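As you look at this complex, bear in mind that one protein chain is not there, while each of the others sits in place.
As written, the chain order gives the labels A and B, with residue 1 at the start of each chain.
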Amino acid sequence: MKFRTFAAFVAPSVVMMLLFIAFPLVSVLVQSFFVTQPVYDTVEVETCTPGFLGQICTTEEKSVPRRDENGRIVEVTRFVGLESYRNVIEPDRFWAAVKAHSWAAVQAIDFWKALRFTLMFTLVTLPLVVGLGLAIALAINNAAQAVRGPVIFVSLLPFIITPVIGALSINWLFRGDGILTAALEWWLQRDIAMFAQAWTIETLMVLYRVWHVAPFAAIVFYAGLQTVNQDSLESALIDGASRWQRLRFIVIPHLMPLIVFVAIIHLMDTYRVFEEIVGFSSQGHVISLQWLTYDYLKPDQAGNRSISRASASAMLTMIGIVIILIPLLRRTWRDHRRARA
Amino acid sequence: MLFRKILVAGAMSLVATGAWASCAFENKVPLKSLSAAFEAWKAVTSAMAECGNFTAELDQEFREKQPAAFAANPALYQIGGVANSTMVPLLNAGTIRPLDEYVAKYGQQLKPNQLIKVDGKTYAIAMMVNNQHLMYRSDILEDLGIPVPKTWDDVLAAAEKIKAAGVVDYPLGGTFKTGWNLGEEFVNNYLGEGGEFFGPGNSPAINNEKGVRALEIMKAMTAYMDPEYLVSDSTYVQQQFQQGKIAMANLWASRAAAMDDPAESQVVGKVKMASAPMGSVRPASSLWWDGVVFATNMTEEQADAAFRVAMEGLDREMVEANNDVAVWLIEGYKPGPAAEGAIATANNGAVPYPASGPMGIMHTALGNGIADYLKGAKDASTTLADIEAAYLAAAREAGLVE
Partner (left out) sequence: MTARALRQPLSLRLASGGFLGLWCLIAAFPIFWITVMSLKAPIDAFSPNPLHVIFGPETVARGQGWSILDMLLGAGVLYATARIAMHWLPLAVRTWTPPGFAALGWLLGSAVLGVGFVVAFFGVLPAVTEVLNPLAGPLGRDVVGATTEHYRTVWIDRGFANNFKNSLIVTTGVVTVSLTVGTLAGYALARAGTALAFWILIAALVFRALPHSVLVAGYLPVFINSAEWLSPILGENAPTLYGKPWAVIAVLVAINQPFTIWMLRSFFQNIPADLDEAARVDGCSHFEAFRRVIMPVMWPGVITTGLFSFLLAYNDFLVTSLLLDASNQTMVPAIAGMFNRETTTTDQVVAVAAAVSITAPLFLLVMVFQRQIVAGLTAGAVKG
């Protein structure tokens, strides 16, 4: 394919990505090395606000941003190097905690607390999703032709449901005396509060994510099962291979590229775990890296936001994902070279 | 609430026939407003809409959109709905205009109390106040012979008695959801102890005896609360009340009316209102107001029309049709039993929420940091020190602290 043809084909896609992703990405990168702040003057201000019947007036020293002749706030931007990264990671506190051999002290630092949960969440859900997805795919493949359609339909429900709604339904089912908590209480004959301690919330999050993503894995694997080479299965049978051996040595290797595909997508998405934190309102117990970014970014009521730390934290999240992706990148490179050869 | 819905529905149908409170003038200038989305704003903006050419946007992301939308030239919205804290960024950026000339021209019916003044100039027109105050199950307290609690010690003693008697699952409710809600609980209690949040140069000043005492009160409450308190927001506490699961809570005045809604509540007529419990100095509560502001970046013609339309939304008829939706500041409001707690709290000397730029950061730091103390992971003064450190990091980045 000539370069000009190639360029014409990919241009619309590339331009859109450049405009809406690459450009903001560069600005995030730049922002993480700079700090922009208004110039504040300290002035005495009298503010009068309503009580119920009379007015309450207070006179206080307040920091008021300076404005230029056009009425815009005067801002200064200065280069701070890696300071924002340091403010996110807090290396001094981290090393002090490590030297004191105090896990609790490490977990008192937001970034490390978030990293701990994010990694745990990513690594625990991965095998569960792949395993459950495979099991469902095999079970569907094993079912009578007539029920496959409806079963696939029902299986896909958790995957298609709007994440916000999914998390909310879990809330309704488990929060307070939600119906499933009530069922658990009745079964175990004891009082249970699912949202009162970290480990139950984390378990719920893991279960929710597996419930939500396993159908995607299952449907991909099921599609893969339709193309298993029947000849090799048959010859294995003639060689007297057991059911387990056939699964282990013919079906799984056939599905391997799909397993890698599902694993990669899953790793990328779970490393950015965010909806669960908000949906389960778990900030008091566990937080994730993307939630931390969001928290820096979200303006408080007075409109302050920590853009520089948010940018640094976003870059750190991206670096984490790229590290996770290295195996895939190497594989793609090999494929690519082969395609060219 | 059903009653209220019927009222509103009735009012709407009357509007359709043009027999009720139609606007005093016909608005020719296209206007838009951006505000929060709770019930009171719905009432006010639909009253404004009667003047014609007016679209209201009730948006839960208003806090994030307002500063940018008002800074655009021309502003995307002419009228904004704010509370004491959300006015700060608009005021700082100079994107809302002084209103004194319009008040003189069209604001005869406004009470002096409604004019929000900064350095003598009016920048906003308040329409309602809100605060947290004690709600209690009068039937339970009477059965057990407990007088209405006045201080936190009373509340805790009453909770102990109720727990011992085993009348409800949890004697206390509280809006302790991590984040803004939890921060607000601390602010209330710290103000109740007479604390100041900042020293000179916006330096944090909460790590003191008063701060520790505020934390201790909160921790003492949690012993009587649903163990899932870190996820319970005001809707949840309201629901706990309605389902008869709790007996007392320091809850928002705007929630009071829901206790007597037969469609939802199983405890109609049993929940009474009282002043917020007293801390060492004043009630553990803070006064909030909601009101309207007007963009700087619009034409004089628009500004004139916008102010007139807003006045139509904040008039007597609107209040009479929506009396129990909020604790209104507007002429014509008749405080019902649901408002007793809010008024008693104000009369006992509760102070306004100390809204400011640094306070926004402090509130966030408090909301994120207190959970560790309540869970027992840190002691009180370490918690407060960590919160101060978090505040300093954010305030330095914002340029508020050297």
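Just so we're on the same page, a residue touches a chain if its C-beta (ideal position, glycine included) is under 8 Å from a C-beta of that chain, and two chains touch if they have at least 3 such contacts.
Not measured: the values here are computed from a predicted model.
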For the chain left out of this view, which of B:R255, B:K270, B:R308 or B:H363 touches it? B:R255
Could you tell which one of A:C57, A:I179 or A:A198 touches the chain left off the display? A:I179
Of A:F33, A:F94 or A:F261, which residue touches the hidden chain? A:F261
Hidden partner interface residues of subunit A, rising order: 1, 3, 5-6, 8-10, 12-14, 16-17, 19-22, 24-25, 27-28, 135-136, 138-140, 142-143, 149-158, 160-166, 168-170, 172-173, 177, 179, 182-183, 211, 215, 219-220, 222-224, 226-227, 230, 233-234, 237, 243, 257-258, 260-261, 264, 268, 271-272, 274, 290, 293-294, 297, 305, 310-311, 314, 317-318, 321-322, 325, 328-329, 331-333, 336-337, 339-341
Since one chain has been left out of the picture, which residues of subunit B touch it in the full complex? 1, 36-39, 55-61, 64-65, 68-69, 71-73, 76, 234-235, 238-239, 242-243, 252, 254-255, 258, 261, 263-264, 266
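Convention: only the chains that are shown with their structure count from here on.
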Cα-centroid distance, subunit A relative to subunit B, in whole angstrom: 33
What residues on subunit A touch subunit B, complex-wise? 35, 37-40, 42, 45-58, 60, 62-65, 67, 71, 73, 76, 84, 87, 104, 108, 175-176, 193-196, 280-285, 295, 298-304, 306, 308-309
Name, in rising order, each residue of subunit B that touches subunit A in their complex. 63-64, 67, 83-86, 88-89, 92-94, 112-120, 126, 129, 177-180, 182, 201-202, 226-231, 233, 236, 240, 287, 289, 296, 327, 329, 342-343, 346-347, 351-352, 355-361, 363-364, 368, 371-372, 375, 377-378, 386, 393-394, 397-400
